[in-house]
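Pasting a structure below so you can have a look.
The complex appears here minus one protein chain, its other protein chains still in place.
For clarity, chains are labelled A, B, C, D and E in written order, and residue numbers in each chain start from 1.
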Amino acid sequence: MTDKKKIAIYPGSFDPLTNGHIDIIERALDIFDQVIVAILHNPSKTALFTMEERVEMIKQSFNGEKCVMVDAFGGLLVDYAKMKNATAIIRGMRAISDFENEFQMALMNRKLNKEVQSVFLMTGLRWIFTSSSIIKEAVQFGGDISDMVPEPVNLKLMEKFPQKTKSEE
Amino acid sequence: MTDKKKIAIYPGSFDPLTNGHIDIIERALDIFDQVIVAILHNPSKTALFTMEERVEMIKQSFNGEKCVMVDAFGGLLVDYAKMKNATAIIRGMRAISDFENEFQMALMNRKLNKEVQSVFLMTGLRWIFTSSSIIKEAVQFGGDISDMVPEPVNLKLMEKFPQKTKSEE
Amino acid sequence: MTDKKKIAIYPGSFDPLTNGHIDIIERALDIFDQVIVAILHNPSKTALFTMEERVEMIKQSFNGEKCVMVDAFGGLLVDYAKMKNATAIIRGMRAISDFENEFQMALMNRKLNKEVQSVFLMTGLRWIFTSSSIIKEAVQFGGDISDMVPEPVNLKLMEKFPQKTKSEE
Amino acid sequence: MTDKKKIAIYPGSFDPLTNGHIDIIERALDIFDQVIVAILHNPSKTALFTMEERVEMIKQSFNGEKCVMVDAFGGLLVDYAKMKNATAIIRGMRAISDFENEFQMALMNRKLNKEVQSVFLMTGLRWIFTSSSIIKEAVQFGGDISDMVPEPVNLKLMEKFPQKTKSEE
Amino acid sequence: MTDKKKIAIYPGSFDPLTNGHIDIIERALDIFDQVIVAILHNPSKTALFTMEERVEMIKQSFNGEKCVMVDAFGGLLVDYAKMKNATAIIRGMRAISDFENEFQMALMNRKLNKEVQSVFLMTGLRWIFTSSSIIKEAVQFGGDISDMVPEPVNLKLMEKFPQKTKSEE
Partner (left out) sequence: MTDKKKIAIYPGSFDPLTNGHIDIIERALDIFDQVIVAILHNPSKTALFTMEERVEMIKQSFNGEKCVMVDAFGGLLVDYAKMKNATAIIRGMRAISDFENEFQMALMNRKLNKEVQSVFLMTGLRWIFTSSSIIKEAVQFGGDISDMVPEPVNLKLMEKFPQKTKSEE
């Protein structure tokens, strides 16, 4: 048994954080001592929320949970993982189409850095259809998604799409 | 950071152990403190090697590695995992067809016991096409598979299919 | 609008009926006027329950529901559908691997009889991992599956595997 | 047997309508009393044909067929389905990659409105490779696609890409 | 440009030959100078037709076609291919589930012999749902499959299942 603290990186866009992401983070905490939620800074992709808003929403959602850190990163994921002394990169899987991309990326990451493992955790059944993009699409037309995101994210979504969120009625 | 020893179960038939299995076990040891290689006792399936032979080959292949334990089990995997105080069930993934079965089994396991996580690790690229059954099929017709299995397994396979193993020539 | 009664065939082994099957039948009843649960008589496959037991369990589970009929059939599905004046063959889908077989069978059925449509309905999320075979495997080792099958099926399963069903403790 | 008229929504972009779409609509009419072809108004996607052109081409292609209605809609599909008293949402399936998206969307739709069923019908074999986008790509370079679209659509496509449509030669 | 005759092996069970197989063989003849239809001798699998019957039906179906040879083989496919001086192993693809097995087998074959290419040809659209096993299942219950197999195979199938073949009526 090694005494080294086991650190895992959980990379993604988190635009915004969903209950599906939270589910994966909690599962990861059963295995790792610390999970770094690493928001990818991707200049070529338009996000609904700014990097600051995304960091803030995640911090509020994990308020007081010391083992969860939030960070933004750019560049190569494996370089970032090395810098953070991470043992593993966490990926949540929901469906088969996810799997193939993940597989290809994991092979590329391993080529670039053999020391970091890709670890796949399975999203809970009820989050299989929960994705940031499907939530943004639903909320835009007034769909009630309040039980698919943590409260700080729900509030923020209502700010962005004020008149249409049914959960306000 | 918790002080609890992190134990993972790696269940399978291991008929016989391949280098692909060893690859997964070594990756698991980067994350867990102990890996229990748990050979499923399945009375309804005919195996090439007896349970004793399989246990023996795995022990020989991990000679001196204290973090790897070998065991046989029957019954429900989640009950076994609980009894062993395991945090996680390890599954190696090679291909998409693997994935779907795994997914269904992992959902069933979670229903039966919410405390054990299913953790998927990715087989190294060179082991993608290595399976116990494909190895048995190849060796039976004299294909040289000596670089796909550990030495103790290769010796045992040559005993079972003596005149045909090319690596003996 | 036609006045013809819309009849659908729901073929399968039903060895035994699960809550997933019931879910599909109830969805089908939203669309069709009658659903015939057609148990395939397959002499080359060993079943846990006899044809009579399977018919009986389905009848008990749909006690009083006039729109659900139970029947046994052999031979070509499309011939049977024609004989029963069915408009459609119902298939429940849970996963991608299901889909491809279904697709091939549906193409073959259409070739043999162009008048019957194959209609695919989606299993409810909580039944995605519920299959007759996975239930039989779990119950055999004492897993509690009482919320995955209707009560008459649960009782029958406990008869077959008496000492091990945990829900009896 | 209920006396309620069974209405199904068939949503899509229909940019333009293909023979594959017509095949699905005709199959749906075997099961439902009325099919509403509902063209999704999507401001963020550039279409080849205007909404008016698309409505017009579908009307011309189903000239005189009283059970087929054409409509445009925006917002949530399930809200639209409810407003139209629809029992079901029809989706045509051609391939596995279709399936997974459909599955996720159907799960989301069910969460938002439990009363509407997602019904999957199988495209006829000869339309498996027929999609609006592949047709637009082919016609743009002079490929003859006149047997893959109804006549009103073919005429309209020849207007858009006049000098190149080989079927005019 | 090399003057060497290009030989391809087309391995399979051919129990029995279907029009889908013939389609693949004809496509292969556009590319290769000779195609060897190699029937796998598999003692552990029960076949409907004997090896002699299968060889005979293929010979009759390719009567007079000099570029098509028929042979039976056992052992490792790559050893057989080498012995026959074959450049390539032909595989017909119909569906995604085919693909993954094929991929794994092709990787294994390449490992065992680097000189033989695996070449995948696409079955014609109308043969996508034609497989030896689905044909045997249909004919057994009196389904008319006379346009899915060559005439010599149809005759032989009617001998095996005499009273039920509808095409005889």
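The criterion applied here is as follows: a contact is a pair of C-beta atoms (placed from the backbone, for glycine too) under 8 Å apart; a residue touches a chain by one contact, two chains touch by 3 or more.
Since the structure is predicted, the reported quantities are computational estimates derived from the model, not experimental observations.
Peer 1: With touch defined as in the header, list the contact partners of the absent chain among those displayed.
Peer 2: In the entire complex, chains touched by the missing one are A, B, D, E.
Peer 1: Of the residues E:I22, E:A38, E:L76 or E:A106, which one touches the chain left out of the display?
Peer 2: E:A106
Peer 1: List the subunit A residues touching the unshown chain?
Peer 2: Residues of subunit A in touch with the missing chain: 74-76, 79, 97, 100-101, 103-105, 107-108, 111-112.
Peer 1: Could you please point out the subunit D residues that touch the chain left off the display?
Peer 2: Residues 95-97, 128-129, 131, 134, 138, 141-144 of subunit D touch the chain that is not shown.
Peer 1: Write the list of subunit E residues that the hidden chain touches.
Peer 2: 1-2, 5-6, 27, 30-34, 87-88, 93, 96, 99-100, 103, 106-107, 110, 117-122, 124-125
Note that in this section only the chains that are shown with their structure count from here on.
Peer 1: What is the minimum number of touch steps required to go from subunit A to subunit C?
Peer 2: So the least number of steps between the two chains is 1.
Peer 1: Relative to subunit E, which chain's C-alpha centre is the most remote?
Peer 2: Most distant chain from subunit E: A.
Peer 1: Which chain, with its centre taken as the mean C-alpha position, is closest to the global C-alpha centre?
Peer 2: If we average C-alpha coordinates per chain, C lands closest to the whole-structure average.
Peer 1: Contact counts by the stated rule: is the higher one at C-E or A-B?
Peer 2: A-B
Peer 1: Scan D-E, A-D or A-C for the interface that duplicates B-C, counting it as a duplicate when over half of the contact pairs agree by residue number.
Peer 2: A-D
Peer 1: Compute the distance, rounded to whole Å, between the mean C-alpha positions of subunit A and subunit E.
Peer 2: Averaging C-alpha atoms per chain gives centres 49 Å apart.
Peer 1: Using the touch definition from the top, which residues of subunit B touch two or more other chains?
Peer 2: In subunit B, the residues touching two or more other chains are 96-97, 100, 103, 107.
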